[in-house]
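Scroll down for the structure; my scribbles are underneath it.
One protein chain is absent from this view; the other protein chains keep their places.
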Amino acid sequence: MAGARLGERFVLTSYGESHGQAVGAVVEGCPPGLPITLDEIQSELDLRRPGQSKVTSARSELDRVEILSGIFNNNTTGTPIGMFIWNKDVDSRPYEELGHKPRPGHADLPAWIKYGGFNDPRGGGYFSARLTATFVMGGVIARKLLATLFDTKIVSYVTEIGGIRAEDVSVDRALSDRYSNEVRCPDPDAAERMVEAILQARREGDSVGGIIQCVVQNLPVGLGEPIFSSIDSDMSRALFSIPAVKGVEFGAGFNVAKLRGSENNDQYEYHDGLVISTSNNSGGILGGLTTGMPLTMRIAFKPPSSIARPQKSVNLLLKKDEELVVRGRHDPCVLPRAVPVVDSIVALILADHAIRAGSVPPVLKETK
Amino acid sequence: MAGARLGERFVLTSYGESHGQAVGAVVEGCPPGLPITLDEIQSELDLRRPGQSKVTSARSELDRVEILSGIFNNNTTGTPIGMFIWNKDVDSRPYEELGHKPRPGHADLPAWIKYGGFNDPRGGGYFSARLTATFVMGGVIARKLLATLFDTKIVSYVTEIGGIRAEDVSVDRALSDRYSNEVRCPDPDAAERMVEAILQARREGDSVGGIIQCVVQNLPVGLGEPIFSSIDSDMSRALFSIPAVKGVEFGAGFNVAKLRGSENNDQYEYHDGLVISTSNNSGGILGGLTTGMPLTMRIAFKPPSSIARPQKSVNLLLKKDEELVVRGRHDPCVLPRAVPVVDSIVALILADHAIRAGSVPPVLKETK
Amino acid sequence: MAGARLGERFVLTSYGESHGQAVGAVVEGCPPGLPITLDEIQSELDLRRPGQSKVTSARSELDRVEILSGIFNNNTTGTPIGMFIWNKDVDSRPYEELGHKPRPGHADLPAWIKYGGFNDPRGGGYFSARLTATFVMGGVIARKLLATLFDTKIVSYVTEIGGIRAEDVSVDRALSDRYSNEVRCPDPDAAERMVEAILQARREGDSVGGIIQCVVQNLPVGLGEPIFSSIDSDMSRALFSIPAVKGVEFGAGFNVAKLRGSENNDQYEYHDGLVISTSNNSGGILGGLTTGMPLTMRIAFKPPSSIARPQKSVNLLLKKDEELVVRGRHDPCVLPRAVPVVDSIVALILADHAIRAGSVPPVLKETK
Partner (left out) sequence: MAGARLGERFVLTSYGESHGQAVGAVVEGCPPGLPITLDEIQSELDLRRPGQSKVTSARSELDRVEILSGIFNNNTTGTPIGMFIWNKDVDSRPYEELGHKPRPGHADLPAWIKYGGFNDPRGGGYFSARLTATFVMGGVIARKLLATLFDTKIVSYVTEIGGIRAEDVSVDRALSDRYSNEVRCPDPDAAERMVEAILQARREGDSVGGIIQCVVQNLPVGLGEPIFSSIDSDMSRALFSIPAVKGVEFGAGFNVAKLRGSENNDQYEYHDGLVISTSNNSGGILGGLTTGMPLTMRIAFKPPSSIARPQKSVNLLLKKDEELVVRGRHDPCVLPRAVPVVDSIVALILADHAIRAGSVPPVLKETK
């Protein structure tokens, strides 16, 4: 009941329900003196909002962010930053029966039991992916903080959708090209086939899953607090908080099961006076600490549960089996809209750990 | 610097270094009235301790646990439980040069930078897998709590080592047979080949990785606190705190990337008056909450970094490349000893969430 | 930088600045099924808002609360409750010089140093007592929860202002009469003199302090988590978070310094089958736990720092001494408006500890 909070020193608190009044964020712990404008936050939210392309939900939300506190004269003040967006394009009719007729693959059934039927079921309520807008609100600030201090680059992008895998590309290419198509995949050929796979699934009343990769460059060495707040511990916790995520791996990931130590170990050498490793199977993490090599991770997203096809469900009031046809406006694939969300979540964890490691000054610049 | 703590209401605090005086645990939040004996804790620790078989490290530690507080007349008192084991069979000579000559794949390099050279490098210090003994100390109590209240069964076992995959077995079979061989794999044929793979790797001065699967039966519905303390969030955080873990997945895991919604959704039906799902791709988790279906997860462990073969490293004092030959007594494969550790970590998170969900009474039984 | 949060399981997060856009609260951890209406929250806020009587600030704020989430069909949902009020009657002109000319007795100087000049100085910014409106937002819900479950009565009232002490009254009398006058003191004679003392101070460009007493009846025994979250520990922490508080005592308080053990110990006897104590010097707290006797505490509030008289200050830019005349609209005494704030803070801590002690069911009632 108190899981609305992410982070220890750079803290995001998220509230809201999909069809309630608003969804909002409170961001604590950003040091004073970080320049940030409403437009910067809005631009990133725009990358996440629905209704923008043929592969996403038709729900049309402007998602205009309002800043309530914590930013003064376009700088952070050092006190909590309150932000929110109103819910506007709400159509709750399709959800009338959902309170007692749980959608397969959704939180409906365990939520109904946990909250005794009092939770807001409309649009998934608190379990809606709409809450990820609040991750972006906080993530923009975290990302700006990291970029300002360390020139950190956080680059998430789609590498697989519906079984179609993209070619490997460089981080620079991913950064420059990831938003050049609707599926946010920097390989244009694969992107085209992914779009087709999504549309095909939608036509068939179905949905598809996929994988997002994230690479982070330019981080301080030693971020992370072993044992239980190691950087991979906290990062995975945050990534699994994104709806639909079912797997997370760092560096060589599940493939390490097949490697020998001599293959997996990243050996060291001096390069221009700096110690680097000649491979990066560790994904930039050793002993739960950042190594200075790029942080790499892969995140598996399931296909959206809300599909148009009839499914087997139950009527919890009548206590009998019933067929269900999910109505409403749904994404046939969450990955395109999840790209800025992954960027944000990763930034939030790294900003928190940068502060915890003592790498962030208590005031970010001289006041004029 | 404050990552020594796992859990919100059932809390483990871990301390110690591999070659220091002792490693210990403080367990807070266990309600009063849980019967527990020294022997129960010792038996589980014995499953983890080294020096027991030909596939593990030769370090011979008795790991006799001492209880310092919190258990009185063989019942928990409700106040913090202090426990520890002395470090005895310590041979620190091989570590003399490690402070400034980092082992590939180990925490040595980022730890040296983070702690400015003050951390205890002997045996990996605080980063040693020896600290997982403290997970077991707390895990035994958590497991007993869950078993007492819900008849919960937590069953971890090895399913893959060095590329050799075991056959699928039932949970009952896994529970009864997992400790029948040295690699803790309930498929005896695969187990035999895994032993051979480990011994072969050791003969070649190398090491192997693998996968542990964990299934949990008999859990209350609704454990987990969305968004950021969802059951998968907190579970993954804890699992990545085990040294050598590089990937975690729940239910269908990474395979969801290839599935369609119609394949992945677990459909509902009534079965003897209870709602069940006819498949379990969700791994018993929807919306970050337990569903009542078995919780299933898979955890990838890398091959141990400490291998006998010469590797490329650097001398941090002389600032030049140097070959490294790691000495000392090391496990050629961590998975066999990690099985009780995974059980423990899973139990700790579930006990914490059972308390947080209000499923645990404040006093466990009537006093006589 | 992350002090915006009160509580472990029933959690208030507060944001806002006195002259910013809004001040708001996020309340986590209230179980689902608590009936609550907008009017209930508004009524309590009305007791705190300024501009209502001749003894308070002339700032006229309607403080109309908006509920953004967490309440659905007039019941709590179990998910975070977002609420806020807009700042409307803002006059920031008097604060233009305050950024660099600190008011004696205010946070101006240490805040200017801590936040490097980036904090919002208008109206005290985040340090304004206006933030206590958010305590009330959360406090209403906490109080309703406690009243519903335990019939708990939380009764704060003024016992001293400007050196004038009220007669002792019964808790029932305090409850019924405390809001019958402008100073919220249930002794009408003393109240009259207190009003006069406040007006006299205002006429002289000055301000007065005083004491609020709080008595809580009908609490479960055993609330509190020794050692460091004992009920007095957490309560005092919360009370000192109210601006202007300089002293807190429980039961016999500072007077214990003069008592002998034989005088101070509250002896036991059976009374109608229940164990009671024949005195209550402990203030209902032993060993950091509630005893079942009334919880009693006294809180000292300093006279408001913002006074009309010229005071000695410094110009931080010119680095020289300068006289300061504080302008703006200020309360000559904070106690009357602080009464609902103390009620709220006390309720928040008790609700949190009731949940932590396992005294609160996870769902509060049957859904229809």
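Going in written order, the chains are labelled A, B and C, and every chain counts its residues from 1.
Throughout what follows, contacts are C-beta pairs under 8 Å (C-beta built on N, C-alpha and C of every residue); 3 or more make two chains touch, one makes a residue touch a chain.
Keep in mind it's a predicted model, so treat the numbers as computed, not measured.
Visitor: Can you say which of B:E44, B:E61, B:D120 or B:D234 touches the chain missing from this structure?
Guide: Once the missing chain is taken into account, the touching residue is B:D120.
Visitor: In the full complex, which of C:V55, C:I85 or C:A111 touches the chain missing from this view?
Guide: With C:V55, C:I85 or C:A111 as choices, the missing chain is touched by C:A111.
Visitor: Name every residue on chain C in touch with the hidden partner chain.
Guide: The list for chain C reads 1-6, 8, 14, 102, 104-111, 113-114, 124, 126-127, 131, 160-163, 201, 205-211, 221-222, 224-230, 232-234, 236-241, 243, 245-270, 273, 275, 277-278, 281-283, 286-292, 300-307, 309, 311-314, 316, 319-321, 356-357.
Visitor: If the hidden chain were put back, which residues of chain A would touch it?
Guide: On the side of chain A, residues 8-9, 31, 79, 226, 356-362 touch the unshown chain.
Visitor: Considering the entire assembly, which residues of chain B contact the chain that has been omitted?
Guide: Residues in contact with the chain left out: 1-2, 4-5, 8-11, 13-17, 20-24, 26, 28-33, 66-70, 72, 75-82, 84, 114-120, 125-126, 355, 362-367.
In this text, only the chains that are shown with their structure count from here on.
Visitor: Any idea what the CA-fit rotation angle from chain B to chain C is, to the nearest 5 degrees?
Guide: Angle of rotation between the two copies: 180 degrees.
Visitor: Please tell me the distance, in whole Å, between the geometric centres of chain B and chain C computed from their C-alpha atoms.
Guide: The answer is 45 Å.
Visitor: When you check chain B against every other chain, which residues touch at least two of them?
Guide: Each of 8, 226, 356-357 in chain B touches at least two other chains.
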